[in-house]
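Removed: one protein chain of the complex. Kept in place: all other protein chains.
Chain naming follows the written order as A and B, and within any one chain the residues start at number 1.
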Amino acid sequence: METIVIEVHTGREAGTFDLTPEIAAFVAGRGDGLVNVFVPHATAGIAIIERGAGSEFDLIEVIDHLLPRVDGVYRHRHGSEGHGADHVLPAFVPPSTSIPVLGGVMALGTWQSVLLVDTNVDNLVRQVRLSFLTSV
Amino acid sequence: METIVIEVHTGREAGTFDLTPEIAAFVAGRGDGLVNVFVPHATAGIAIIERGAGSEFDLIEVIDHLLPRVDGVYRHRHGSEGHGADHVLPAFVPPSTSIPVLGGVMALGTWQSVLLVDTNVDNLVRQVRLSFLTSV
Partner (left out) sequence: METIVIEVHTGREAGTFDLTPEIAAFVAGRGDGLVNVFVPHATAGIAIIERGAGSEFDLIEVIDHLLPRVDGVYRHRHGSEGHGADHVLPAFVPPSTSIPVLGGVMALGTWQSVLLVDTNVDNLVRQVRLSFLTSV
């Protein structure tokens, strides 16, 4: 299995980070198969949504509503105010997804981008593992 | 990798659409492996839930509550009232899932169906890609 780890500089703001170009580069030339995108962190996830028309900011607001960033709500309490929310996030925005690849190109729809979702303001750099599986 | 695209006529109502029979037909005779179900659209997802006892309608109501269909809530604003909600949906109900296949049959539980979840009332026809991976 071909596999690499990329680094994403996520900074101190909750946000989304486009992984699509790096995944596209990773699968280029590999033929047909599945690419698995996996985040080895307990406070981040992967979302496949449109980017560039506002939805990536809408997502962060919905997450804030579902998982309020206030202390006192969560048993898990350390780091920044409301950091317990970040630890619940990956149950709803999972850290693993798989995307079909055809002729070395992801079979994404026109408006789909693969985004790292990171609401954690205490970690500045994140890793993402990309793995490619072919079939016999 | 064996892969096909099927079309689903989803109409102008938010709803769920059972993909189970078409996936079952696709994997029939293929032996052991994983079938990946992938929706190449930015406003739809896949859910594996029970169908026929009301839960598919309960899901649409919970989505309406989590993602209210009103303008003014979302930055992404075009199309029908509250369409911005549709663009957040795939972060929570992802467009990709993988299901084990044994002897050409999906290893689903008794009450599990594989449903396309499409709250977007502006798109009448959707595509779904089915891909089968075997192992050496």
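The rule is short, and it goes like this: contacts are C-beta pairs under 8 Å (C-beta built on N, C-alpha and C of every residue); 3 or more make two chains touch, one makes a residue touch a chain.
Bear in mind the structure is a predicted one, so any value in this text is a computation, not a measurement.
Enquirer: Provide the residue numbers of chain B that touch the chain removed from this figure.
Expert: 32-34, 47-50, 53-55, 57-59, 62, 66, 92-94, 97-100, 102, 107-112, 117, 133-136
Enquirer: Across the whole complex, list the residues on chain A that are touched by the chain not included here.
Expert: Residues in contact with the chain left out: 1-3, 33, 36, 38-42, 66-67, 73-78, 84, 87-88, 90-92, 94-96, 98, 127, 129, 131-136.
Just so we're on the same page, only the chains that are shown with their structure count from here on.
Enquirer: Indicate the whole-number Å distance between the mean C-alpha point of chain A and the mean C-alpha point of chain B.
Expert: Distance between chain centres, rounded to whole Å: 20 Å.
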